[in-house]
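Every protein chain except one is present and positioned as in the full complex.
Coming up: subunit A.
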Amino acid sequence: GMRFLLLFSRQGRLRLQKWFTPTPEREKKKIIRDMTTMVLARKPRSCNFLHWRDLKIVYKRYASLYFCLALEDQDNELLALEILHRYVELLDKYFGNVCELDIIFNFEKAYFILDEFLMGGEIQETSKQIVNRSIEASDMLQETMEEYMSKPAF
């Protein structure tokens, strides 16, 4: 299974963290630090896999964001890359040409989309159509721009 997924920028700013097993806060901070320094130090065109402790780290850069996934020993690295890719596709479909800012300002949506796709460190649904459909279904309460602007700004 997967242990955690981190999204961070080229400057090492964390944009999303998902822990699939209970992890103490202090340990999380240490892992985040280790991952960002390790991955950011990699030269371009290196391979996308690393060993770290007893885990396999699979990472890939999409535009300004690094996606970094930790796997247990038995998991398949190549498919993990495609899990990252599929997640990017889902974000892209939802936001339309997703960029880092979308994830910053709509972090809760990024979590919800992830939850439709992965659960407890395993892949839940691999069909893009089905995931998109359930994300749309959960956006039942569509609102117009007018409604949005009429909300309080504090």
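We take it that a contact is a pair of C-beta atoms (placed from the backbone, for glycine too) under 8 Å apart; a residue touches a chain by one contact, two chains touch by 3 or more; residues count from 1.
Here is the rule we go by: contacts and distances are computed from a predicted model.
One subunit of the complex is not drawn; among "AP-2 complex subunit alpha", "Dynein light chain Tctex-type 1", "COQ5 protein" or "RM41 protein", its UniProt record names it "AP-2 complex subunit alpha". Panel shows subunit A; residues 1, 14, 17, 21-22, 29, 34, 38, 43, 45-55, 74, 76-79, 81-82, 85-86, 94-95, 101-102, 104-109, 111-112, 115, 119-130, 134, 137-143, 145, 148-149, 151-154 of it touch the chain omitted from the view.
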